[in-house]
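As you look at this complex, bear in mind that one protein chain is not there, while each of the others sits in place.
Moving on to subunit A:
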């Protein structure tokens, strides 16, 4: 009966080599026993064979039962550890990729676009391969057994005091806020790196005809790493908000420290004699926006001369308000 052999083959080929012969022999005996019972002494027909095999069911399912119902690749015993390790790996990869981008951009801000492209490329390649390798590791660990969840020491004894606090909605930081902040600072970094010449008074004569820049273009290259560093510190502040997720006194202290550092850095930078465009007033006159000696000229030049002070005062006040605001939020009950 060829069909019987085909059935046995279909079952055993999905089983480990070492068990195939034994199981095949046993199945053959079983099928013959079942046929004998069905035929009750008369000759066995093709129909009998078919009915017996139908009773035994799909060979795939039978093979799976022999293998022990393994229709998963990472079993329940290892699954919790798998999720935990995956989170750790993903965090590490994310930190690595972001840090590479930030450090490269600080060292070599001129090619920030290249670094950004590298950043995207490494995100697309590194993340899936990290997921893949982690999963493969666990699949192998599960397949070859031996590794038990208890051995991995991840499941520390649980205590009721481990329960996380219910988030306090009043002190909670909305995730959108720091994310918007980070995007703003990244855009600012890119703006200062590529298009600082557009940062100035825009001239329109019928249509756009040029810019009188606020910044000193000759020294801008020297200041750029400084600007990026300051904005980088601000990004760090937003990241801290994201990580903490709610206003705590610790976070308030960090915010205050970051604000103080960035205020000092900005002050140091913009009070330097070479930061602003030294020919700003002359260029305004040349472009014909105002004429020298007019009343408007006096006003604008006064504003221009005092702008540094005003910017600093404004910045100091807003950073101070930022700190006060966070103190108030952290005190809310």
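Just so we're on the same page, a contact is a pair of C-beta atoms (placed from the backbone, for glycine too) under 8 Å apart; a residue touches a chain by one contact, two chains touch by 3 or more; residues count from 1.
Keep in mind that, in the parts below, contacts and distances are computed from a predicted model.
Visitor: Suppose you had to identify the omitted chain by its UniProt name; would it be "Anti-sigma factor antagonist", "MFS transporter", "2-oxoglutarate oxidoreductase, gamma subunit" or "PadR family transcriptional regulator"?
Guide: "PadR family transcriptional regulator"
Visitor: Which residue, A:1, A:30 or A:317, contacts the hidden chain when the whole complex is considered?
Guide: In the full complex, the listed residue that touches the missing chain is A:30.
Visitor: Going by the touch rule given at the top, which residues of subunit A touch the chain that is not shown?
Guide: Answer for subunit A: residues 19, 22-23, 25-30, 32-34, 55-57, 61-62, 65-66, 68 touch the chain left out.
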